[in-house]
Each structure stands twice: as C-alpha cells, then as structure tokens.
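Taking it in order: structure first as structure tokens, then the write-up.
Every protein chain except one is present and positioned as in the full complex.
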Amino acid sequence: MAILIDRTSRVICQGITGKNGTFHSLACKEYGTNMVGGVTPGKEGATVDGIPVFNTVWKAVQETGADVSLIFIPAAHAKDPILEAVDAGIRLIVCITEGIPPLDTAQALHVVRQEGRLMVGPNTPGVISPPEKCKVGIMPGYIHKPGHVGVISRSGTLTYEVVDQLTRNGVGQSTCLGLGGDPVVGLSFIDCLKMFRDDPETELVVLIGEIGGSAEEQAAQFIKAEFNKPVAAYIAGRLAPPGKRMGHAGAIIDGGSGTAQGKIEALTDAGVTVIENLTQVGSVVREMLK
Amino acid sequence: MAILIDRTSRVICQGITGKNGTFHSLACKEYGTNMVGGVTPGKEGATVDGIPVFNTVWKAVQETGADVSLIFIPAAHAKDPILEAVDAGIRLIVCITEGIPPLDTAQALHVVRQEGRLMVGPNTPGVISPPEKCKVGIMPGYIHKPGHVGVISRSGTLTYEVVDQLTRNGVGQSTCLGLGGDPVVGLSFIDCLKMFRDDPETELVVLIGEIGGSAEEQAAQFIKAEFNKPVAAYIAGRLAPPGKRMGHAGAIIDGGSGTAQGKIEALTDAGVTVIENLTQVGSVVREMLK
Amino acid sequence: MNLHEYQAKELLAQKKVAIPRGSVCYDPLEALIAARQLKSEKVVLKAQVHSGGRGKAGGVAVLSLDDDVRGKAAEILGKRLVTNQTGPQGKPVSALLVEEVVPIDQEIYLGVILDRGSGRVTIMASPEGGMEIETLAKEAPDKIFTVPVHPLTGLTAYQARGLAYSLSSNKGIASQLTHVITALYQIFVGYDCTLAEINPLIVSRDKVLALDAKVNVDDNGLFRHPEMERWRDRSQEDPVELAARKDELSYIKLDGNIGCIVNGAGLAMATLDLISLHGGSPANFLDVGGGASEQGVADAMNILLDDNRVRVVFINIFGGILRCDVLARGVIKAFRGRGVELPVIARIEGTNLEEGHKLFRESGLPIDMVSSLDEAAKRVVERAQSA
Partner (left out) sequence: MNLHEYQAKELLAQKKVAIPRGSVCYDPLEALIAARQLKSEKVVLKAQVHSGGRGKAGGVAVLSLDDDVRGKAAEILGKRLVTNQTGPQGKPVSALLVEEVVPIDQEIYLGVILDRGSGRVTIMASPEGGMEIETLAKEAPDKIFTVPVHPLTGLTAYQARGLAYSLSSNKGIASQLTHVITALYQIFVGYDCTLAEINPLIVSRDKVLALDAKVNVDDNGLFRHPEMERWRDRSQEDPVELAARKDELSYIKLDGNIGCIVNGAGLAMATLDLISLHGGSPANFLDVGGGASEQGVADAMNILLDDNRVRVVFINIFGGILRCDVLARGVIKAFRGRGVELPVIARIEGTNLEEGHKLFRESGLPIDMVSSLDEAAKRVVERAQSA
C-alpha cells in the first residue's frame, strides 16, 4: 500500500515526445511504472519506446484507461494541459513544469478542485511509491527503498538528500512526494498527512518544509489536532534574508511572515521532532522508529 | 403550502428605488409579501414606504435575514446583481429584467446552479402563491385565488389570462410562475414539475408553453415517466412563421425545430390534456378536477 | 440582426481565418472587373441576401471567364430572390460577392450556438459539411461532434484542438482548424451572436478556407456592439417591422386581414391562434409590451391603420401595468389623427377598466367592446369575412 499511486496506476505523459518527457517517461517505465501512453498533438500513431502517443488526453484515456498524468509542458502553455487532463477524467495530475505564472496555476487548480481531482505541483519532482514500484516524477529511483516512512516536501534535491539518508540508515519509504516549490500548488501538507494517516503501511512521516507562506504552520495545527503518527521535520532557509526569492518562487519571506523560525516553533509546539542538522534526519528517524 | 415561496419568505428587492422597483415592491407588500428590504448602492439608510434600503445585498441579508430577491436592474447591468445575490446567500432569485444578453444570463446562471441556488427568469412576471399571500413578481394579485392548481408558463399576460379564467371558474391556484421568455432561463418546466409533485397541496398542473426550444418536449418526457398528477397544457404560437422572434427572445422556430405542433404532439403523447382554444383552459381544468 | 455572408467573412478575415479571394460588388460592371482581377479560371457570383437556400433559388452562379459575367451579375442583382426561407415576396439582392473558385478536398460543417438546455455556448462540427446542420443531424448524427464550452472558463485550447483532430488527422490541417474554431467562437462570444456558422469550411489542398459563413447577432446584445449598426441592411427587413422596433413595439407581418394589438408576446401569439381557430387570418403579430404608454398604443394603432390589407382591428389587452384608460386614449388619439374609419373589436381586462370603456363610448368611434375573449375572437373573424 501507498498513497496517491500504486502498481495499478495507469500513467500517461503529456508532452511525451519532448526531450524531458521522453527521458522521464522511460525512466518511470524502467522503475516499474505502468506507462500506458503519452500525448502530443499531431503525433498520434507514433510510439515512444513502445508507449503509444495520442493527439488528445481524452483519446489516451479512452484507449488506455489512464488515471494519472505526468505533465511536461513549457510554463507558458501549461494551464491548458491541466484543464485537458481534468476534462478527460484523469484522477491525479503530476505537473513537473517550473515557472508557470501563479495566476495560471490558480485558475487551473480551481478547476482541478471543483471537479474533485488531485494535483501534485507544479514545480514538483513528483511522487514515488517504492513498495509499489511506481514512480511518477523525475526523482532518481535508485535511492529509494520500500518501507513505511512517508516523505512530504516542498523541494526536489533536498528530498533526494533526505530519502538517500533514510535508505542508507535502512529506513524504507511508503510514498515520497514533492508538493512543489511554487507559492500556489495543488496538494498541501495537510492533504498528504490525511492520506498518510489513512494508509496502514505508513508508520511515520517526514515533513520537509522551507521558508515562505504558512503551509508548515497549518500542517502543525493539523498534526496537533488530528494526526496520530510520529512526524519528523526539517525546515530549510533559516539563513534566508527577507524579501528575496530563494530559488523557488514560493520561498520568500514577505513582511516578516513565512520565516523558518516561525515554522520550527509551530511544528515543535505540535509535538513534531524538528531536526536542525540536515545530515541527521536519517539517523534520527531510524531512532524514532525503534 | 406552495412551492418556492410562502408566508415565511423574507424578500428584498434589488433596484428598489427605481420606478418599477418601488411600484412593484409596494404592490408585493400590499398583497401580503414580507418585503424586508431593498438594495440600491449609495441609498443605505433610506426607506421606501417603510422598507429599509441597503448598499449591498450582503448587508441586506445580514440585517434582515432575507432569502428571496426580486431583481429590477436594467438589462445591461443585470448579471452582476444576480451574482451578488448568490454570493450574499439568497436562496431564490426572481429576475424580472427583460433583454439581458443571453451570454450574461448563461454565466450568471452557471454560478446560481453551482452554488445550489434557484433562479426564476429572467424576463419573467415572477412567482405568486395565493394560499400563502406571497407574491414576488409583477403579476396583478387580484386575479388569483387560493387553491390547488399549479401554473407554470413561459409567458406573462398569457398567464394572467389563464389564471383569470381559472379563478372565474372557481379554480384556485397553489403557486403560479413564469419561467421567463428568454432562450436561457433558470428554473425549467421539469424543475417546477418536480416541486409540484412533492407539494401535497397541488392537485393538478397547468403548463403554458410556446414555440422555441424544446423545454415542452422535455417536460412531456418527464411527465410520461415520472409525474403522477393530471396536467393540462396550452401551447401558443401555432401560427408563428419560422425564423421570426415572436416578441419573446426565446420564441423562435429555428431550422424547423421548436414548433407548436411538435410540442403539442409530445405533450398529448405523454397523456397531457392539451387545450387548443385558449378560452377553454379554465372550464376544461374545472372539469378535470371533478 | 443578421449579417450578410461578406460581412461574416470580413469578421473571419479580421481573425485571420482564410477566405477565398473576392470582393463585394454593387453593379454588373464592377462585378465584371472584380471577376477579371481575380485571375482565376472560374469565379462564383453569390447574391447577398439574408437567407439560406440561395443556390437553389438562382442566387449563385459559377462562371468561367469566357462566360457573360456582366450579364449574369445584372440578372442576379436585379432579382428579388425567393428561397425556401424568404416567403413568396422574396428578398432584394443587396450586393454580389464575386469570388475565386477553389478546389475542394473536404467540406466541413462548423457552427456555434448557445444551447438553451445547458445554457452553454456549444460548438458543433462535422467532417461532412456542405449541407444544413438539420439535414446532417438526420442523415449522419454520429458524425456530428459537439463541444460544450464552460461559461466561465471559455473555450480552451485543448477543446479547440481536440475538435480539430476529430475533423482531420492531418497535423497541418488540424492546426489551421484549431485556429478557425477558436476564431469562430471568439466572434460568437465577442459579438453576442445567436449563430456563427461556417458551412462549408473547406480543405483545399493544404489550406483551410471558409467558403460560406453566417453570423446572426442577438438583438439583446447589440447595445454592446454599436459598430454593428453600420452593417444593418434595411433592404433585407420589412420596413414596417423596422419602424415598429423603433417605437419599441414588437411587430411581425403576416398574410391575413385582421389587425391585432395585444400586450405580451405569449398572449399575442395565443390571440393569433384563436383567430385562426375560428377561421380567420391575422395580418400581423403586434405586442405593445407590458407597460405601453398612450403614445405606444397610438403608434401601434397607426401601423394597423396604415396597412390597407387590414379589414378589422382586434384589441386584446389583459392589463397589468398597462391601464385600460391609457389604452383607450392611445387608440382614440390614433383614430383622431387620421380620420379613418375601421371597425375595432376590443376585449379589455384589467386596471381602470370602467374608465377605458367610458372613453371608448364617448369617442363615437366604431369600437365594439366585448368582454368574452372567445366571443370577441369570433366576432372579429365574422367582421373580417363580411368586410
């Protein structure tokens, strides 16, 4: 078991014939993901290493029964394919694209939520469930190990770093996902915590936050009130100066709010084990599981 | 009992300080309607014959607990007050305004439905429930009589004509309403038939249709399959030439569809008593009730 | 308000939809010059009238340059075109569209309407166009694709693209079709249309062109598009209907001899039906509206007094806001101003009924007051037949 995706997930890639789309579709397939199709308008009939390509998501869903879509469309045009996926009945959208104007994301996300679908990202490394051998994203698969720790992050490589530590410490993962580094993203910490709470295979959750916004503070409130599994957390950006975007569009301290210190305090107050030294996340979690 | 409105309805009028707004608000009040307020931006604090005026619907609802709104706003600006009423929590909107561009109506109506509210009209005479002494519209109240016949129409004066006949034949009404003469309107025949079906005080329904669209044909299908009370119908426009708008924006025969003959056949086929001579509606219904 | 083909095509061209080369001509010599300038092997002359079915009615001619272009143009321009949609009186040909003839590889139907039931703008298309959508709906309903547009989101790129690929699997063609679909939708929404249609939309080698187009603008939306007024072709409309609209009356000419004045569109339609049921034939539909003024009633009455087909006038008013005394004053005003004698049967209900009756009685005009609607209708028919 895992959250969001599993071995029954039928995954398509929107933008499959682009450089990144092809590379990562094949990497997902190699990891074990059931890549059933791809979409590039005008390329229907072609295949990408055996994966059939369709003109529209609607056709792809009709022909393959896909329920998950991995999106690699340039930022300037990324709103439309999200809407297309929703309209075609896709249940879970994983939008890798970075740099989508936030107003576009907000509009697309409104429709996603209105129709009762899920979106991870944008600007996310994606989702991976090692026990299910299913990866819908760009993370290196080999650092993961099947197990019982859920990982939720707002970051990419920082998540790999943490996962790598977990694996080196013998701690496997149930599902790992990046929520996305943008100010407005689909699934939130709370959404994922709810799923992990209901997932019997997940024993502990690692939450990787960063400066900007108040998603971590809200997660802390939720954990305090409604979450019954142990949580470890790491928050990046204690040294970030105010008013500067730290790489991620969403990582900015605005008018004194969104600081790492505030998040750390809120999480600590909620009973979360906040780890100050990044390099100790793996070992601390190993101890917590004992 | 009645449908849509009753003596507990708390009604406001948007556009109450305009000529028609004032005239009809007072006429409704005189009939017995609980007119609790009105809205005209910039006139908060004023009263119209004792009815308090507010700047916004939100304020009016907050102060008066209104749940029904009667709209008299010129067509060019009528979309916004409908959205405002929805946002403020109004349950039933009765939009009298004629001449709203249909694309505006369609947008407003989408929001009305999305939020689970009801709209009668636009381009409607409104709703009246004689047993409840409640009138939200512009129909002359004195021709009505409390009773057990529901009247649904796409017209205004034609409805008065029919109601007047019913009353002269000793047949009272539970609720009478005009759906509106525009191509796109809120409540449909079917919506109202469902309510009349569930209203124990309504024994028979009079349906007054006209050329254009297929609302009557759809009503016929519904009646045949799911309606268990007697229905009498009159369809106007047998003489209408194709391609001409017969006064109502919605009354037009397009490409051979929407003819009176087609509607009459569909209703007759559904077991509805279709009355050919308008002047006999009252007497036929009186006989049907025996 | 309806547009001519050439006007609809101008809107399309503004949106960069390809149309055949051509120009609008108003006299035969102009048409000949236009045809020669096209340097096309064949040209087509198309009568510009507000009606479909022009081809069968002789309003369209395909000619080679050896043919007598000028003569044919003169013939069409001189016609009143009688199609299956115009009625027997036909419509004058306002202008001639002279266009190159292009080879056709595929004919597509593309139309945009506002669907009443769903309240959504809906795009309809078929890869087998060229005939009317009603015919298509009967003959090949499975070949009609419909795309309902979300009222708030508007047409999305994927919807236009998806529809395009269902019309053609060729990427280059589908890409042009996507553009045409988007453009037609934008015209529909941008001008508050009741219909925007390209039929046929053709594929000609590697190009997509709008061969014929029809755009009707909703009168209720016209206030947002005052620039459209320059395109109104009064020659295509009945002058009495036009004048009535100016007076805010809703008037439609019919074929009979009983003049009708009614308040409310539904009651007005029902009044026509009632006349017909009793064997009579109405000369018109005329709705004075719910709250007509004395002048409005007088204007309406004058329209009937001007109509020399009218043998008797039927006034059927169920007064709500319209007071009976106001009605009576309007009718009397119109009569007094003309000195005409035309029998009137008046059936009046509503506010200030007594005063209305009194005014009529004292006027000395030939106005017959009947309180029963059925009786009134019967008497109107009798009077019309005996007149």
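We just call them A, B and C in the order they show up, numbering each chain from 1.
Convention: a residue touches a chain if its C-beta (ideal position, glycine included) is under 8 Å from a C-beta of that chain, and two chains touch if they have at least 3 such contacts.
These numbers come from a predicted model, not from an experiment.
K.L.:
I'd like the shown chains that the missing chain touches, ordered by label.
P.N.:
A, B, C
K.L.:
For the chain not shown, which residue from A:Val68, A:Ile208 or A:Val274 touches it across the whole complex?
P.N.:
Going through A:Val68, A:Ile208 or A:Val274 one by one, A:Ile208 is the residue touching the chain not shown.
K.L.:
For the chain that's not shown, point to the residue among B:Asn20, B:Thr56 or B:Ser257 touching it.
P.N.:
Only one of B:Asn20, B:Thr56 or B:Ser257 touches the chain omitted from view, namely B:Thr56.
K.L.:
Which one, A:Thr56, A:Ser69, A:Ser155 or A:Thr202, makes contact with the chain that was left out?
P.N.:
Counting the whole complex, the residue in contact with the absent chain is A:Ser155.
K.L.:
Since one chain has been left out of the picture, which residues of chain B touch it in the full complex?
P.N.:
Residues in contact with the chain left out: 41-42, 44, 55-58, 77, 80-81, 83-84, 87, 107, 111.
K.L.:
Quickly run down the residues of chain C that touch the omitted chain.
P.N.:
On the chain C side, contact with the omitted chain comes from 152-153.
K.L.:
Give me the chain A residues in contact with the hidden chain, please.
P.N.:
75-76, 99-103, 105-107, 109-111, 125, 138-140, 153-161, 164, 181, 183-184, 208, 210-211, 213-215, 218, 234, 236-251, 255-257, 260, 276-280
Note that only the chains that are shown with their structure count from here on.
K.L.:
Which of line, ring, star, complete and other names the graph you get from chains that touch?
P.N.:
line
K.L.:
Need the most distant chain from chain A, centre defined as the mean of C-alpha atoms.
P.N.:
Centroid comparison gives C as the farthest chain from chain A.
K.L.:
Between chain B and chain C, what is the separation of their C-alpha centroids in Å?
P.N.:
Chain centroid spacing, chain B to chain C, equals 28 Å.
K.L.:
Between chain A and chain B, tell me the centre distance in angstrom, where each centre is the average of that chain's C-alpha atoms.
P.N.:
Once rounded, the distance between the two centres reads 50 Å.
K.L.:
So what's the Cα centroid distance for chain A and chain C, whole Å?
P.N.:
Going by mean C-alpha positions, chain A sits 56 Å from chain C.
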